[in-house]
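One structure below.
With one protein chain withheld, the remaining protein chains of the complex are depicted in position.
Moving on, here comes chain A:
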Amino acid sequence: MNKLLIEFLSGYTATNQWAAILPEIMMGVLALCLLAAEMVLPKNRQAWVPRLAIWGQVLILMIAFGFVGRCSIGEFQYFSGLITQTDVTQIMRGFFLVSSIAVCYLGHIYLSKQTLPQTEFYALVLIISAGMMLLVQSTHFVMLFVALETVTVAFYVLVAYSRTSQFSLEAGLKYLILGALSSGILLFGIVLLYGIAGNPELLGASRDSLNYGELMNFVILNMNNMIVKIGALLVIAGVCFKIGAVPFQIWVPDVYQGAPTPVTAYLAVASKAAGFIVLIELVRGPFFGLQDFLVPVLSVIAAATILFGNIAAVAQRNVKRLMGLSGIAHAGYLLLGVIAVMRGVDWAVYAVIFYLVTYLLASFAVFGVMSIAAGEEDANQELDHYESFARKRPFLGGVLACGLGSLAGIPPLGGFIGKLFLFVAAFQAELYGLLIIAIVGVVISIYYYFGWIRECYFSSSSTAVVKDISCGATSSDRFLLGALTVASIVIGILPAALPIIR
């Protein structure tokens, strides 16, 4: 009986493509369940909502891990080429699930200090995660745009979530206007490509011209066509907005400062990661034929991004803006990896993913400490508030130091190995000029990352500081932050622990 059932189910799943996006469906269902739970649960039981969100996602992660377990599987296309699953997308689905769990936890810390509705926060985070998971798998511009808009629209709400804070509202408005603009640019690029690739007079014209594979063939045959170039450039510009690359980085400092800290973390880590994977898929897929045109463009963007991010961060005293601007610099380093991919260093994809994972671990550790240390006004977190922080709260100080050290790329932390892989890949791609700029950037970044550590550890007065337990970390905070920190250290010492690069 049991065997029959299994046979039936496996036969069913073999023909049913919806099983391929089971984790995303489950995320959506969980989001709806949360909304229902809020109505069902009595007032004094509302604390179950975040628990349900977090443990539900842990469960999904465990189920989805069966999918990730099938790494190195090659490529599978579903839904007539709308989505394609590769080992890269499988790793990234896990990545988004983990970051979504972390954001929910940070959101729980944040919301406990505010008088804001809480269920919608978790529901939106889940929707965004599902959208990002679909985004990295999409190999069709329609799918790409739909997934991207799902993510972006939900982010409009989250950025302005703290509706009593003027900073949050300002950030929400800025993100809305500039986000809509970038979506428009992206869409315009897509339409141009659709039009030109559907022109039957041109060689390689296709009826399904928004499919990555079809478009790739067309672009290779028409790589000198002006409209193709403009279309590609506009699409790249739209994606660059998401990753915060110069000159599309204008929104970053204000939005990062105004948004609630967990949302800032989410934007900084997951949104950026999704943008990079999409960018890599675009340059390896449809724009493969445009390398000679795009490599110089992206090189200039990378150089400007590294320099701008680092130099602008030096003068920052607000730590949320500092994280935003330094995040721009990280986007610049990651662009090195993307350019290396375009120059034929294939394993650079994994170097980028490795870097993203180390960035996730370090960033969430830092944002976690920021969430705990923040007062009621979330946007005002200045460096001065961290004076003698490590004396008052030794554990949080240690977590912060490790996180910042990893972001700065100091051995034996994960961030260092991430930078090493990127630099080796860039060397193999012969990007010597960019490497020198990256080195300059890293040296500048030492100043502000270590300046923050200095603020925490090197008290200017030698008077003993009383331990301030009033808003210390709970044991579950300690568990999460400790786990992130230990993971950073373990990956730094034993990169084999993260089997991405084999």
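Just so we're on the same page, a contact is a pair of C-beta atoms (placed from the backbone, for glycine too) under 8 Å apart; a residue touches a chain by one contact, two chains touch by 3 or more; residues count from 1.
Assume contacts and distances are computed from a predicted model.
Q: Could you tell me which of "DNA polymerase III subunit delta'", "Electron transfer flavoprotein alpha subunit apoprotein", "Sulfate ABC transporter ATP-binding protein" or "NADH-quinone oxidoreductase subunit M" is the UniProt name of the chain missing from the displayed complex?
A: "NADH-quinone oxidoreductase subunit M"
Q: With the missing chain put back, one of A:Phe241, A:Phe276 or A:Phe416 would touch it. Which one?
A: That would be A:Phe416, which touches the missing chain.
Q: Among A:Ile6, A:Val300 or A:Val443, which residue is in touch with the absent chain?
A: For the chain that is not drawn, the touching residue is A:Val443.
Q: Hey, which chain A residues sit against the chain that's not shown?
A: Residues 347, 405, 410-412, 416-417, 420-421, 423-424, 427-428, 435-436, 439, 442-443, 446-447, 450-451, 454, 457-458, 460, 493-499, 501-502 of chain A touch the chain absent from view.
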